[in-house]
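Questions regarding the structure given below will be posed in turn.
Just one protein chain is left out here, and the rest sit where they should.
And now, chain A:
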């Protein structure tokens, strides 16, 4: 694998009410911030990928408006995922493995305050068996919380949702020597993987998260000390479940940033986990950190990113010495 690092991270001052910000208003200051922090020029960005959800504001192709912020003329190489920005980062990281570009810009944004989140989340469920009932994300979390409670875990079986939030985040990924040039302490991605489980919640054991366990194993969470972990826990009971599946012990500090329970700018929340974990490496407070992003009902889809102050090849050569 090519050594790729998070070299810059910026997030908005999240808002719990609609301030009339457009997509461009949300994203543009952050894009300019990550460019300025790295001293990079737009022309050095070889690939741009964003994550958002048009249903949040009820405007088809709303993600196109955000392109105003990145200087998309003359044409640039650009892609979008209708998912959290964490998956946009995954796509950018895969794109960088091709080896022909050295830097990528990733951003995610969402306005959670203007729409009906139960209705919107229900539309993302299977349209035959689940969506017609309009269960919504809070009830789905409740089914999982109750299952954990019944299995003997100390969790609240009646979960409350995080505050509806408007916000955005942006990240720059850079490879090898470019990363070392633009960042004094790059947060190297030593492992990145995402796994998904069946969509039907009734066919899953809701007390487990095999997709998280599998992604963690493939991303290489263990062995090694994890100083900080940023987990996409929109509901309280999810932390205990994810800690167990990720294999984190009590020494790992989880969601030092406050986590999604404090601010949940949907479609940026997962990307912020990666950014916050990287920021602990940038500022020297962590040698190794784990970020997690989730999607789908009852943690159906899980992404795990391992970040470290040393690259995998650094560690290998130290081992040889």
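Here is the rule we use: a residue touches a chain if its C-beta (ideal position, glycine included) is under 8 Å from a C-beta of that chain, and two chains touch if they have at least 3 such contacts; residues count from 1.
Here is the rule we go by: contacts and distances are computed from a predicted model.
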item	value
Listed names "Xanthine dehydrogenase family protein", "OB-fold domain-containing protein", "Acetolactate synthase-1/3 small subunit" or "Ferredoxin", matching UniProt entry of the absent chain	"OB-fold domain-containing protein"
Contacting the left-out chain in the complete assembly, out of A:46, A:85 or A:142	A:142
Residue in contact with the excluded chain [from A:187, A:206 or A:241]	A:206
Options A:37, A:131 or A:312, residue touching the unrepresented chain	A:131
Residues from chain A at the interface with the omitted partner, ascending	18-22, 24-26, 28-29, 31-32, 42, 55, 57-58, 67-73, 114-116, 118-120, 123, 127-135, 139, 141-147, 150, 157-158, 198, 200-203, 206
